[in-house]
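Of the protein chains in this complex, all but one are displayed in their positions.
Here is chain A:
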């Protein structure tokens, strides 16, 4: 099966390990990340601790997603029928290009040269904003963090709080410098108080909301048995986009489906507590097609594959499609906390990104080949995941795939073959160990920082220098006979 065309990785993205090394030198970003992730970890732990039946909820969440993933065509057809019955138009997109073309044609048909956007991972994945801008249509991000990223000509670095790498002083500078160029400027006396910054965003975006004729959203959930779409948010920018314009276009990954409306009883407990660490997020909007006299009268849903069917085909890997984009795995990950989100080279950073990106895009590029190694396999992500995605096992599974795909000629595959030959006979092992201890005398106590040809593995690990004497040599010296001849 050939991989479908998916969105390009961030241009010229080096391997994770190389990018992470640069990110680690950014001490400001490391401070910002450590502060933010420790704050959210404590909030999440407190509100998850309030729920006695949390583990039952996790199992129910995983079961609901697995039910859908095992029978995705059935549930998608049911969703489509219910959407159409309630006045929505359904479109299908095989890949990013097709989805972008569909959206662009829909926007052009309205005659509008701008759209307001609710934060949506799917539209970031397909790089919709860039395609719209190329066609002369302004796409205004309205989530505060997305606004910070957009105005800062920056990349998102976290799923939930894309501007997590910025602190309040940096945000104030971005607002003062950039807001005036695209609309209402920031007030002259703007301080770096979060409340003042939020107020500046409110005033800047209000004029855009009031005049907008087209909105673009994603969806957190799409309910098969009713045709209901659900958007979970905090600021009210989502409600503005979903309510005020005449036309609403929602780009929804095919894996976002839930079987029944009743499943929301589970997922609306799992998602807010895992994501923002709140009992419930401030606003959740649900809409089923068109409601006469209330909200957009021209409603479109674009169902997006873009590599998801490829992920589904791997019966172990498909559990990554359970992901509800809560970002709990990022906040507990020791690697993410230090390296930050940009090193992952995708809109999906952190542990879930380390498994999802190579699955969606294949392991052809440097960064996708390296992502399965962007982990110490500590298992914290699995513990935190509200839908029980076993990320550590998936990482190991993907590592196998990366090595296998190197077709036996990679330095790692060759050295594994050599190791197998060596371990097969104790005389070969002893000869190799004599060689290593000889090397030790040359190296002394120096740590080996990297080994030529084994970049991905040794770039992130120091190799201890070999000991001056092996166990076998020590045994023979102190016991007077070889271990092989033991009585």
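Criterion: a residue touches a chain if its C-beta (ideal position, glycine included) is under 8 Å from a C-beta of that chain, and two chains touch if they have at least 3 such contacts; residues count from 1.
Please note the rule applied: contacts and distances are computed from a predicted model.
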{"item": "Protein name, per the UniProt record, of whichever chain is missing from view (\"LrgB family protein\", \"Anti-sigma K factor RskA\", \"ABC transporter\" or \"LUD domain-containing protein\")", "value": "\"LUD domain-containing protein\""}
{"item": "Of A:206, A:417, A:441 or A:479, the one touching the omitted chain in the full complex", "value": "A:206"}
{"item": "Residue among A:26, A:89, A:112 or A:234 touching the omitted chain", "value": "A:234"}
{"item": "Omitted-chain contact residue, chosen from A:243, A:297, A:415 or A:437", "value": "A:243"}
{"item": "Option touching the unshown chain, where A:18, A:94 or A:155 are the choices", "value": "A:94"}
{"item": "Absent chain, residues of chain A that touch it", "value": "32, 35-36, 39-40, 52-53, 56-57, 60, 63-64, 66-67, 69-74, 76-77, 86, 91-94, 98, 142-145, 148, 161, 163-164, 167-168, 171, 194-195, 197-199, 201-202, 205-206, 209-210, 223, 226, 228, 234-237, 239-240, 242-244, 254, 259-266, 268-269, 272, 276, 278-288, 291, 293-295, 303, 305, 309-310, 312-313, 315, 318"}
